[in-house]
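Here the complex is missing a single protein chain, while all its other protein chains stay put.
The letters A, B and C name the chains in turn, as written, and every chain counts its residues from 1.
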């Protein structure tokens, strides 16, 4: 089933996508599905385990389900400090 | 052989002896001998291993030899910081 | 308490806020911008954070540290924006009755802050190039491989 998902890109993902946020129609069950289907947008060749994801401002695992209308935040490898 | 030793007391040793420094005649071969022979002055019941000793401003072991004219510094258990 | 700020971090003021008559030990950590990384000369860094989650995850890290170690106060401040060589990018401060807890909690907080908070940094090099810094944990995994 196709879902309307608002995706937010950060750091190198945002630079690659050329945009910080967009709403897309994707056939995705999980956060990982969203990440993979938007590969051409964020351009990441990082292993999924190096990146993080949040749904509606909550950090979740890549197997977390996504629902129509969710906001999915795609975080490249973090490097604070 | 009796030696003339200048002894300096610190912290609780000084308070017990009622004096910071005195020159005594002792029959002592080592720093430990000096400590034991002045037991009544510094009043310490601490194990020797808890205290420290310096001869002429150098930290030494309790078995270090003392010579006539040496200055022996008797340090109670330290507690910096 | 976690804070994300866009202005200069003031370690002295932060330290004073951790004072406590019951505290015998205080430990602080600061991350400074240095002029070199992996053999390249660095001119400045640009930090970006997703503030809502950096805040909540930072608070969570501090809570964990306080559950693990008997400390009185623990705080962390992370700066974002453009930072120059010598600037303080992150500060962690902990006060406790005894020093063991202060050291361990301080270390715990900075270690977790670096790998769990959604914060990124881009290095600008002397040769005109720039690049996003890889996460510590990823680098460690790569070494394990």
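Rule of thumb we're sticking to: a residue touches a chain if its C-beta (ideal position, glycine included) is under 8 Å from a C-beta of that chain, and two chains touch if they have at least 3 such contacts.
Source: prediction; values computed, not measured.
Asker: In the intact complex, which of the presented chains make contact with the chain not displayed?
Answerer: B, C
Asker: Since one chain has been left out of the picture, which residues of subunit C touch it in the full complex?
Answerer: The list for subunit C reads 11-12, 15, 19, 21-36, 85-86, 95, 97, 99, 102-103, 106-107, 110.
Asker: Mind pulling the subunit B residues that touch the left-out chain?
Answerer: Per the touch rule, subunit B residues meeting the hidden chain are 10-12, 46, 49-50, 52, 54, 57, 59, 73, 75-81.
Note that in this section only the chains that are shown with their structure count from here on.
Asker: Measuring from the mean C-alpha position of subunit B to the mean C-alpha position of subunit C, what distance in angstrom results?
Answerer: The answer is 49 Å.
Asker: Taking each chain's centre as the mean position of its Cα atoms, how many Å separate subunit A from subunit B?
Answerer: The computed centroid separation for subunit A versus subunit B comes out at 72 Å.
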